[in-house]
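Sharing a structure with you now.
One protein chain is absent from this view; the other protein chains keep their places.
Chain IDs A, B and C follow the sequence of writing; residue 1 opens each chain.
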Amino acid sequence: MATTAHESTQTHADVTRDVIGTLSAPGKGYYILLASVSTALLIGIITFIILLKDGLGHAGYNPPVMWSVFITTFVFWVGIGHAGTLISAILYLFRSPWRTVVYRATEAMTVFAVMTAALFPIVHIGRQWIFYWLLPYPNARFLWPNFKSPLVWDVFAISTYFTVSTTFLVFGLIPDVAAVRDHVTGWRKKVYGMLALGWKGTDEQWRHYSRAYLYLAALATPLVLSVHSVVSWDFAMGIIPGWHGTIFAPYFVAGAIYSGVGMVLTLLIPLRKALKLEHMITDYHFDNLGKLTLFVGCVLFYAYGMEYFVAWYSGNTFEQTTFWRRAFGPMWWAGWAMIINNAFVSQLLWSKRIRTNLTALFVISIFINIGMWFERYVIIVSSLGNDFDPWAWGVMTPTMYDWGILLGSFGWFGLWFTLFFKHFPIVAIQEVKEMIPMPRRKGAH
Amino acid sequence: MFTAVPKSTSLFGDQMRKLVLLGGGALVAIIAAVVLWRPSSAQTQDPVTVARTLTAADTAAFRGPTQPILFRHDLHAGQFKMQCQYCHYSANVSSEPGIPSMQTCMGCHLVIAGTDSTNQAEITKLRNAWRDRKPIEWNRIHFLARHVHFPHDRHIKALGATACATCHGDVTRMPQVFKVNNVTNMGFCITCHLERGVNRDCTACHY
Amino acid sequence: MSDQTPDNKLDRRRFLTVVGATGAGAAALSGCTTDRVQKLIPYMVGNEDQIPGIATYYASSCTECAAACGLHVRTREGRAVKLEGNPVHPVNRGTICSRGQAGLQGLYNPDRIAGPMARQADGTFKQIEWTEAITLLVTKLKAAPGRVAVLSGQAPGTFDTLLEGWTRAQQGTLTRWEPFGHEPLRLASQRVFGRDELPLHDFAAAKHIVSFGADFLETWHTPVEQQRGFAQSHGFTQGPTAKTVYVSPRMDLTGMNADAWVRVTPGTEAILALTMANIILSERNRAPADANGLRGMLGGYTAEKAAQQVGVTVDKIRQLAREFASAQPSLAVAGGVGTQHREALELCAAVHLLNYVAGNVGTTVKFGAGVTRGDGYAAIERLFGRFDKGEVAVLLVHDANPLYALPKSGQFAERFAKVGFKVSTAAVMDETAMASDLVLPSLHPLERWDDIRPRAGVLGLMQPVMEPVFAGRHTGDVLLQTGKQLGGTAASVATATDYKTYLQNAWALEAKRRRAADAVQFWRDALQRGGLFDVASPSAPVRLSATAQLTKAVGATFDGDGAYTLIAAPTLTMSDGRGANRPWLLELSDPVTKITWWHWAEVHPETAKELDVREGEILELTTPHGTIKAPVYIYPGIHPGAIAVPLGWGHTAYGRYAQDRGANVLDLLGAQDGNGFLPYQSTKVSARPTGEYRQVGKTEGNNRQLGRGIAEMMPVEAAVKGLSLRQFYEQEGHAEHEVNTEREQGAIEGFRESQLEQRKRGGYAEEHPQWGMTVDLSRCTGCSACVTACYAENNLPTVGEEEIYRGREMTWIRIERFWEGGEREGEPLEARFVPMMCQHCDNAPCEPVCPVYAAYHTVDGLNGQVYNRCVGTRYCGNNCPYKVRYFNWYAYNKKAFPEPLNLQLNPDVTVRGRGVMEKCTMCVHRIRGAQHTAKLEDRALVDGEFTTACAQACPSGAITFGNVKDPASKVVAAARSPRGYHVFEELNVRPAVTYLAKVRHTEGQS
Partner (left out) sequence: MFAAAKPIPGVLASFIHIDGAVDAIRGLRARGHHDLTVYSASPNHELEEALEHRISPVRLFTLFGGITGVISGLAMTYWMSLDWPLLVGGKPIATVPPYVVFMFELMVLFGALCTVAGVAILSLRKPTTGILYDEHFSDDRIGIFVPCPPDRANDVEALLKQAGSVEVRRAA
C-alpha cells in the first residue's frame, strides 16, 4: 500500500481526536457563513414564489430559446455531484490512497449538489404544481409517462443517483458516527447514539460492512457515468444543431467531473484552513486533485475541438452556422468564456508549483466553476438561439429572476454543506485509520 | 474505566426483524397497488323515493344541493313520464343539453298550479319569476372542465334516448337531482370507453 | 382625460342573456383549469334560431372599408364569434381580409360608450338618457333652420337616402367623405372619359399588370376582390403567369408581389405612364382610332427625356411599354394613396390613356358601376369654409373622423370648434367625438339593420346578429325620431316609425321594381343570401373626351426643402386609421416591415449610412407643416431619396388601444387642396437623428434564408415546362440546398417501412383519414388574412409590444418574409412569403420528447397538443425545427380579453391558461365537429365540406386542406404538383404540409 509521510507520524488516537475536534462549538465566522447562505436561499425562495404566481415570463426566455438559465444551473449542479462519487467510489475500487482523506467531503458535496439539481426541473416547468405527472403513478386518467422522453429518463436517473449516493454517504458515516458517539457526552451522545444504529465495530459487523461497501462502490461507479450521460441525452436526443452530437455523453461526463473537482477544490481549500486539518489534507492531496483536474481538462479540450471539427467536417449548413455563431455570433463572449476558462486555464496545472500552490489552485477552481456554468449556458442558449428556421432566430438575455434563482441554488447547497461539516466528521475516521498500521510488540512483520 | 454503550435502536441488532418485515410488506403492497389499481367504475346507488305530496320539511331530507325552486324530476320525468328532451331540448341535436327557457316551464304552469300547498308554493315562485322577467339561477350539479368537449348528441345517438341515466343516474326517482357519478373524473369517461371499446384518442375530447 | 372617458360597464343582465344557457359562453374566460360556472341561467324566452352548442350563421356586409364585402357571421349562444366571407357575394366570394375580420373587435371593443354623452359646462362629458339626448338635438335643430350641416362617411344605400332627405328637410348640406376616396382616379375618369366614377379592374383577365403605385393588395379600391383576381392571373396553374410590374418609389406589399419593381423618382410616375403610352402609340397601333388624336399631345414624352426625370434606363422604359402592349389584355392601374402627390390626377389620367391606347378599356378596365367614394376633399374644404363663415350652427358627423384623418396644418380642429353645436354618432370616443357637444353612439353594423350599395349590381344587407353589446342606438332611428319631433318636411321624410320598417319599405319598392311576386319572400331570400347580387358587373362603352388632351406631366412639386421626399404610406393593417383600436390588427405584424404595435420610419440602407442611424434610433422628421418622431426601420425597398412613414397611427383619442400609439404622419402634411384631393405625397422632409432609441417590435429574426430552401422559387419558364424543384436546380447547375441523396433516402424509407408494423397498436391499427395541407406560394401574397383568421378561430391572445420584443407572439400561423438579392446595387430585390404553421410531421420531433404525452400523434395524422396534460417543460418547443410552438409565459388569456372582448372567444376551442404549450391544431375542433355531424347523419365525410380557418379566409385561395388518403381530394391533387416540396426535407420529419414553389418572371428585372 502506497503510504506517505504524514500517516506514520499519526496514531489512531490522533486521528480520532483531530477529526472529532472539528465538531467542537462553532465560532463567529461559522455563523456569518450560515447567515449569508441562508440569505441567498431566501432570495431564491422569494424569486420562485413570484415565478409561481405570475408565470415564467419574468425570466429572460426569448423564443426560440425556451430553456435557459434554469436548465443551465440544473446541469451545472448535477455535474458538480459527479466528482464526489468519482472520488469516493471509482477511486475506492482503484484503491487510490489519496482519496481517503478527502472523499467524505466530496461525497457530502455530491449529495447536496444533487439535492440542489433535483429542485430545478420543478422550478423550470410551466405548471410547477403538477410536476409529479412525470412520475409513473396510478391515476384517475389511466395515463403513464412517456418512457421515450429523455426527461423521464432524467427523473429516474436523478432520483436513483440521489438515493444511491445518499445511501453511500450514510452507510460510510455509520462507524464514524459511532466513534463520535463514544467521544462526546450528554445529549449529543444520545443523538449520535441513535444515528450510529448500534454500531460497535465487531468483527462480524466489519465483515458484512466492508463487503457491502465494496458492492455499493461497484454499483455507484457505472451510475455516476450513466447519470450525466442521461443528462447529456436531454440535449443529444434533440435535433437542434449543437445538441445533436454523438460525443455528448462522454463529453458531458468529462465536463461534470471537471466541474466537480473544481468545486471540491473551491470547498476544500478554505475548509482545510477553517477546520485546521492541514496535517491531514496536505499538498499531496491537492497535487493529486490538480492532476485529476488537468486530465479531465484535457479531455474537455479535446471534446471542444471535436465539436467544431465535426461541425465543419459534417458539411451540414445548420451545424456550421450554429458553431460559427457560437464563436462569432451575438453570444461570442459566452462562447469564449467557456473555452478559455475550461480548456486553457486547466493547462496551467501542468506545473507542479501551481498544483501545490493553494492560492493559485483556488483561483483556478473559481475559473473552472464559472467556465463550466458558461459551458452549459452556451450549449443550451446559443444552440437554441439560431437553429433551423432563420426567421425565428432570437437572442435571450437573463433577467434578475434568472440570477435570483441561481443565487438561491447556491444558498440551498451552501446551507446543507455548512450544517454538515459542523455536525459530522468531514474526514473518514475509520478509513484513515485503516491506512495507519497499528502498533506492534515485536518489530514490524 | 470501562463504560457501557447507551442502548439505541440497533440496525445491526435484534430490533431488525420487525423493520425488515415492515419494509418488505410495504414494498410488496406498493408494487401490487401500481399493477392492480383501477378506480372503481361508476355505481348508481338507489336514490330515495318520496311521496308525490310532501311538506316543506321533507325537502331538507333530499340529497344534492337545494335549488331556488324545488323542481321535482321524480314527478315530471318519473310519474308524468315526460321525455328528458322535452325540457333539455338540444340534448339529442347538439353537444350542449340546453336547459329549458322560462317560457317552456310556463307553457304548462300557466294552467297547472299544483295539487298541494308545497307544490303550489314552488310554482308560485316560478310564476313570480316569469312576471318579474327574472330568470331563475339554477345551481349547477354536473360539471365538465372547460378543456373537455362532451357532445351529448353523439352519446345519445350511440346509447339511445334513455342513455341519460348512464351518467346522470335515474333522475325519475330523484325529487331533487344530485350527482351520482363523478363525471368530472376522466376515469369515469375512460372506463366506459374501454368497456365499449370506442375511441380513446386524446383529441376526441380535448381540443 | 379620464374624467371624460365614459364609464362603459357591460350591463350584467344583458351579458347573461347574451351568454345564454350554458357554461360554454363563459368558457371563454378560463384556461386549462377545472374552475366552474356555478349557476345556470336560462333564457326567459327560447330563441328558436339559437341552439346552444350549435353555431348559427347570419349573412351581413362588411363596413371596414368601402369595398363592402359580404359576411357570414358565426354566432354561438347568441353572440358573434367570427366573421367569415359570404361565398355567394360577388366582391369577396367567401374570403375576407384581416381588417374585415377585425370588425368583430369593433363590435366588442371595450371602449365603446354605453349611451349618449353630453358635454357639460365644465367641458367634461356626462352620460344622459336617450330621450333627453334626442330632445336636446331637436331643440338645437329647431333653433338652426338652414344652418345645419351633415358630414357622413361614404356608405351609399338606404340610410344615405334617409340622411339626404333629412338634411334637405333642414335646408342643410350633406357632405359625404372618405379619407381614402381615390378622388384623383375619379377626376381623371371624368377628364379622360367624361365619367364621374371609379372604374373597376379585372385583374383575373389581365395577362400583364403594371401598377403605378396603386397598392391593389392593401388599401386601394377593393383589395380582396383584386387579390382574388391577381391570384388567378399571377398565380401559377399551367400556362405562363401575368407578369406584374410595380412602379413606385416604395415597394409595398403589392410591390413585393410584383415580378419587377421599378424604383422611380418620387412624383414622376405620370411621365413614365405617358411615355409608355407614347411608345405604344407610335410603335404598334392596336389602339382605337380616336386615340390617334393623342399623338400630338403624347409626342413630347420620349423615352430619352423620361429616362432622366424618372430615373430609369431608356431600354427599361421601352421594354415596359412593349411588354405592356404585347400582352393582351394588359392592365395598368394608378391612384394609390401612397403615390397621391400633386400630379396624382395627371398620373391617373395618363394611366387611363395608357390603358386606352393598349386597348384595355372595356376589357380589363370597366366603367359603369357607378363607384364614387364620396364628394372628395374639395367638399371638405367647402364645408369647413362654411364653418369659418359661421354658416353652420348644428353639425352632425356620422361614420367619419375628420379631426384625425385631416392634416393638423389645416387648422381643422379650430375651424371645427367654430360650429355652435356638434353632434357625433361615434360608438367609441374618437377625436371628433371628443370635440363634439353631443355623442349619440350608433350601433355596430353587426347589431343593426342596414344595407349598402358599393356598386351597381351589388346591394348588401346587414342585420342584427345579436343583442346590442352596448346601449347604442341606430342613427337611422335617431333621424326618424328627430324627424317626427321636428315636424314639417322632416316629418314627411320620416316615413316609418323605426329604421327597420323604413329599410323594409325601401326593399319592398326594390321588390316591386324587380317584379318580385312576394315582397316578404323577396326580403327573406335577400336576407339569407346577404343581399341582391346581379351576376354580370355592368360595363359601359367609353370614348375619349376632348378634355383628355389636357393631360400633361412634368413631375410633382413638393413643399419645403428637406433632403428627402416624405411618403405617407397606407398600410394593410391600419388603413386610414380606423383599425387602430383593434388589438388583432395592432399585433398583426405589418406585411412589409413585420413591425407590430408602433409606427416607424422606413429608411433606405444608403440613407441610413448617410444619416448614420441604426434600426430603432428615433428620427425627428420635420416638414414646413410640422414635426414628428419615429423609430428607424432600415428598408431596402424604398427610394434612397425618400422616407416613408405609415398612415393610421398616432390617435389622440379612440380608446385605450389606439390612443397615443405612435405619431400621426398627417401632422407633417400640408392641407392645401391638390385640386380635388388631399396630396399625401406632397412635402420634402428633413431627418435629424435624435440619438434616442426605441426598439421596433418586429417579429422577424433573420430575414435571409441562408440557402436553407424554406421559400423556394422557380422561374416561370421552368414551371411551364413542369420541372420539379430538383430537376430545375440540376438544370441550373448549382445544387439545390442540401437534402439527402437518393441512397440515403432509400435507407431512411427502408427503415421506416420496417418500423411501420410496430406502430399499429390500439387506435393506430384502424383505418383513419390522414389530414394534410398544401400552400401555393405562387398565390400567397403575404396579406396575413390567415393570421387574423387564426387569431379569431383559435382564441389566440394578443401579448402586447413588450412581449413581442422577447419574441413571444402567439401566432399559430405566421407569415415569414424572406429577402432575396437586393444586396448589391442593380441586383433586384425579391421578397418571398412563407406562411409557417405546425407542419404536423409524421415523424414529429416534438412528440417523443414530451414526458407526459401532451404532444403526441393522433390516429388521423395530426400532431395533437393536449393543453390540460401539458406540464410546460417546453422541450417540444425547442425540438421543433419550424419553431411553431408557442408557450404561455404569462396568463395571457387573462390580459388579452377585457370584457366584453371575451365574448368574441370561440367556445369550441379551449382557452389556454398559463404555463402550457400551444400551436396550430389544423383546426381539430372543425375536424371533430364535421366528424360528429357526419356520424349523426350516418355518412362519410365529404372532401371540402369543411376547411381550416386560414384556408377559408385566404383571398388568393393559396391554402388547400383535406384528407390525403382520399385520392379524389383537392389537397392530393394540389400536392401532386411538381412544384411541391417540404421545408427542411432533409430532416426526415415527413411534414403533412406541402409547399408549392413560388413562380416568378425573373428575366429583365430592373
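By our rule, a contact is a pair of C-beta atoms (placed from the backbone, for glycine too) under 8 Å apart; a residue touches a chain by one contact, two chains touch by 3 or more.
Because the structure is a prediction, the values reported are computed rather than measured.
When the missing chain is restored to the complex, the residue among C:Asp399, C:Glu847, C:Asp908 or C:Glu986 that touches it is C:Glu847.
Contact with the undisplayed chain is limited, among A:Leu34, A:Ile130, A:Leu143 or A:Ala334, to A:Leu143.
The missing chain, though absent from the display, is touched by one residue of C:Phe236, C:Trp449, C:Phe470 or C:Tyr856; that residue is C:Tyr856. Residues 752, 755, 758-759, 761-764, 842-845, 847-848, 850, 853, 855-857, 990 of chain C touch the missing chain (whole complex, contact as defined above).
Taking the complete complex into account, residues 11-13, 16, 136, 142-148, 153, 156-157, 160, 163-164, 167-168, 171, 175, 178-179, 181-183, 198, 200-212, 215-216, 219-220, 222-223, 226, 230, 429-431, 433-434, 437-442, 445 of chain A touch the chain not shown.
Operating definition for what follows: only the chains that are shown with their structure count from here on.
A count of contacting C-beta pairs for B-C and for A-B identifies B-C as the more extensively joined pair. The most centrally placed chain, judged by C-alpha centroids, is C. Computed centre separation for the pair chain B/chain C is 49 angstrom, with centres defined by C-alpha atoms. Centre-to-centre, using mean CA coordinates, chain A is 52 Å away from chain B.
Annotation for chain C: residues touching 2 or more other chains are 853, 856, 869.
Those residues of chain A lying in contact with chain C across their complex are 54-57, 60-64, 66-67, 121, 124-128, 130-131, 133-134, 143, 145-146, 148-152, 155, 234, 237-240, 315-318, 321, 384, 386-394, 396.
Against chain C, the residues of chain B that register as touching in their complex are 89-90, 93-96, 98-104, 130, 133, 135-140, 143, 145-149, 151-154, 157, 184, 199-204, 206-207. Every residue of chain C that touches chain A in the complex is listed here, in rising order: 700-708, 710, 737-738, 803, 806-808, 814, 816, 818, 834, 836, 845, 848-853, 856, 869-875, 877-879, 881-883, 886-891, 914-917, 984, 987.
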